[in-house]
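I'd like to ask some things about the structure below.
With one protein chain held back, the other chains of the complex are shown just where they sit.
Coming up: chain A.
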Amino acid sequence: MLRALLLILSVVAIAHAELCKPDAQNAFKVRISIKTALGDNAYAWDANEEYLFKAMVAFAMRRYSSKSTTQISNVLLCNVTDRVSFWFVVTDSSKNVTTVPGSVVEAAIRMNRNRINSAFLLSDKTLQFLKITSTLSPPVEPSTPVWLIVFGVVLCLIVAGIVFLIVSGIQKHKKKNKESTERENLEEKVEVTVTLENGLPCEVLDLKAGHINGVFPADDERFTSL
């Protein structure tokens, strides 16, 4: 079946043989990676798929320019390999034996790239038109960068914590001062004697759980001055 079709096509395409060949003018190479895209659900690339491809290219040409009268038979495929890659050209239906300029084909395919991709269940990466670069879609960017929002939230929490701790520390300090002044007033009334040792009150001398005896003068005052 395939062989018969190829035979018929080759008879018809003898006239068109020069138009479609690798690196011909206005010809494009297409590379398809079905197994990479679909894995187990991959379909085989056969003549029907080629027919669909020609139909999509014709559709793209017609959609691009309303004057276009491209037929499926105007799209020529050649050099199909096992990779699945092939070359194609679009012939002009009005003029004989000429190809549509490459820029027009490129613009048409670019415009309809999405439709062509979805017809084959492929993407820009797996259905590659080698000379036609695809426009990559930019990532969605919100108006304020997300990180600044999170930063702002965390910053507010931390600053609130610091302010709270400082204020409560000041309040505790003030309360302690008030209590100590009250206690001093009380002490003056009762006249509690404060134990002194060598002219220093005992509480000051209690340094670090009694391992260091502050009563004895420090090392550099060991010798009494004469």
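What to note about this one:
Here is the rule we go by: contacts are C-beta pairs under 8 Å (C-beta built on N, C-alpha and C of every residue); 3 or more make two chains touch, one makes a residue touch a chain; residues count from 1.
The rule is simple: contacts and distances are computed from a predicted model.
According to its UniProt record, the chain left out of view corresponds to "Sodium- and chloride-dependent transporter XTRP3 isoform X2" among "Synaptic plasticity regulator PANTS", "T-complex protein 1 subunit epsilon", "Sodium- and chloride-dependent transporter XTRP3 isoform X2" or "Fibronectin type-III domain-containing protein".
Within the full complex, the residue among A:Lys21, A:Lys35, A:Arg63 or A:Arg115 touching the omitted chain is A:Lys35.
Of A:Leu6, A:Val97, A:Met111 or A:Leu155, it is A:Leu155 that touches the chain left out of the display. Hidden from this view is one chain, which touches chain A at 31, 33-36, 81-85, 133, 135-136, 138-139, 146-148, 150-151, 154-155, 158-159, 161-162, 165-166, 169, 173, 208-209, 211-212, 219-220, 223, 226.
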